[in-house]
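One structure is given here, and the rest of the page talks about it.
Excluded from the complex is one protein chain; the other protein chains are retained at their positions.
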């Protein structure tokens, strides 16, 4: 009976998970989605816990859950700029969990009931631990790179024969896995198991090492789908359909997001994973010679006052500078003057999908004023002033024609079509792709050098001052 | 081993079925969808047949399949106007198949192995036969009404306490079912089983009897989902996931199509099923007094020659008259004169969803010139001439304001906003909703009485003649 | 299938309940898929959609074959044969007519 009840709750939980993701496809219903997810998880936990036949010890469970809350809560308060790191970090937790459960299952059955180590289940266990542990270390690395931790190299690290070594490791792990499937309970099996664990852990590190900090978002979502798949594997081991479904949902989500990112950057998976992208940094300097035209805040202010339609193109710089609230003030100032203000959101502006949307939403800017690239580009010629706010690659015209450029073919926001361009950045440094951007030298472009937050702040003062007089 | 192979083929077949429906969402990939479906079905059939352990007699199978082809092929050659009937007819076949298999299973186990008649399986069997047999008779009735068979009343047939009787029947069947679940193998069980069968058959008839011929499409898709559900039930009985999935796909499809139709007609399920819609016919006459302005083909021809944008609003009348090919000629003639021609397609124009699209596609009119209601309405004020071709309810302005009208609230095509309206119909009779249409009396409206095919044919002659001179 | 299912049922009531649940699972998931996919089918193709799903619902053919081909008393197999005939008719006519309709859809120059 209890079993039937458990099964029923699992069915319900599954349905709720699907609905959660479904509701997320529209900002209006999105929060309902979260509640559905919470409900589903709650049901799953309780249904699992409330099986007297199976769960006999409660102390450890309570402790672990309590600790989980203690650590989880602060992790949910991180500043929005740190969201990518946070996500990476919790992927690593997820991977760890899957790995540990896999390990526990194996040694449990090794000790108690060999019979259960059927080839099918053994295969599942091995898939579970390989995916789990590589996600664990891989995501830790990713988090580190994003957090720009000292002793983790930001730039892609490459060494001779790297890919051979990496792939080699994986193959060895797989081969060992096969042998384990065939002889799950020999005297030496346990050691082989540990060996596989070790290889998976190392593989995770090597996988992420050669990838540049800016490609991390893509890597993160790939790791996300690995985490999902390890949950699926766990489901196969425990014959638990809920695990299988939830894991599959997670897996496909990670996969699709990374595909979307790759498409928007016009790069291939392989290129992201093994391309050691961002090493090209060196090439940045060359362009340095050409001349920029700088503009003062005053001048910019006047230009803006006369404008009819202003399009703000935010980029990673706005995120770094945490400038969104100042931007909001600018937005208000301009609106007060009857200037139409739109935000042009590039799919991969910033460092994670939807990055800009979240930041601007945080600053209470209605998402109805955030226009996607494809919708805004046709209007750019009518745009009087385009403010390029810490964006670089996503407005780099080279993407249109320069076959040699690493971002060639990536769709961009046509800021260069606007009548005037105001570009806010701190220096002459390139963006993530490490390439020069001719937009800054264009006739119509005026540079506003400085930190995005500071510059925008000054602009606001300028404008509000203007009204004061 | 063979079992594993069967299972594998079933998995593949399932995937192909899903893809089939997925590809159908775009005309460009639609045919691939059909092929996927065929492949899936082929795999399913072969995988099932090729189980020596289970399938020992082949003669009957071969014969049945051969006959199936013999009957199926001609059924696929029916004229497009007969498509609704054909669909209904094959739903009834589907229902019959499910019902018979259910019956066979029951009596088989009754004779051989009571043990298999577990409550769960018994419930499934009963669901299967009730759904199957009611779909069988219900769809037959529907097909009859659509085919306008003599001895099947077109108009809704109602008698006192009808709904009581109908619902009563169903309840009795269910109650008997429950008793059968509890005592599947008593001496009297077989009779109860037959009784349920009988009730289901009668219920099917009573369900469709009170529904007007024009509501059949909605009914058909509801029956479609019943057919699907009975397949699901069969899947539960045979513990066959392929049946369950395919059935569920079918069930949801039927459900959604009927919902779409109801929405587009602004009617509720209940109203369709028990509303005895179309009895209002009587009310039609009243409006007869008001005056129409008739126009000659010559006049109409001249009007058309001067027009810049002509919107053709096809309706059920075009289907009845099989006028689509003539319409094509008209389309060509007008294009030759540099007139822009668009077709305004109302979601429920005709007698089945997408009816007009299929007919016009048959006449080789590119689907890119078939514009959906919501897209065309904004342009109607710029339209010089709207040709209302055997359409009535879908252009009836009463739907906008007349709360008393049976079609009140149903979104319509704004033919009345066009500068001039040419309305082609045979008589002063109303359309399916059986209500009068003020559009025909409007200042700007000119009636072209006659059969759609004939009238359009004359128009074409007129125009081509015009060029001849 | 049938007979094997039968045995399964015989052997262990233990594993049986589990199975019901996975069937329920499959049913629910399939419904989710159905709803999701169908809602995105273009209006343009609703008639072909009807006849295609109609052909798919003839999947009952699987059950019919099993009943017809297994080593059962004749009358039962006759029932199966009729069912098989009916399903086969749907399969053939359903797919053929769908394809016939779809053949007719030709896109003009412009993309839709």
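Order of writing sets the labels: A, B and C. Residues in every chain begin at 1.
As a working rule, a residue touches a chain if its C-beta (ideal position, glycine included) is under 8 Å from a C-beta of that chain, and two chains touch if they have at least 3 such contacts.
Because the structure is a prediction, the values reported are computed rather than measured.
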Omitted chain - touching chains that are shown: A, B, C
Residue touching the undisplayed chain, where the options are A:127, A:140, A:216 or A:249: A:249
Hidden-chain contact residue, picked from the options A:60, A:187, A:270 or A:291: A:60
Chain C, residues in touch with the chain not shown (by the definition above): 7-8, 11-12, 14-16, 18-19, 22-23, 25-26, 29-30, 32-33, 36-37
Absent-chain interface as seen on chain B, which is shown: 3-4, 7, 10-11, 14-15, 18, 239, 241, 245
Interface with the unshown chain - residue positions in chain A: 3, 6, 17-18, 20-22, 24-28, 30-31, 33-34, 37-38, 40-41, 44-45, 48-49, 51, 53-58, 60-61, 63-65, 67-69, 71-73, 75-76, 78, 80, 83, 86-87, 90-91, 93-94, 96-98, 100-101, 103-105, 107-109, 111, 113, 115-116, 118, 120-121, 220-221, 224, 227-228, 230-232, 234-257, 260, 345, 347, 352-355, 357-358, 361-362, 364, 366-370, 372
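Here is the rule we go by: only the chains that are shown with their structure count from here on.
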Whole-Å gap between the CA centroids of chain B and chain C: 19
Centroid spacing, where centroids are CA-atom means, of chain A and chain C in whole angstrom: 41
Residues of chain B whose C-beta touches two or more other chains: none
Contacts with two or more other chains, residues of chain C listed in rising order: 22
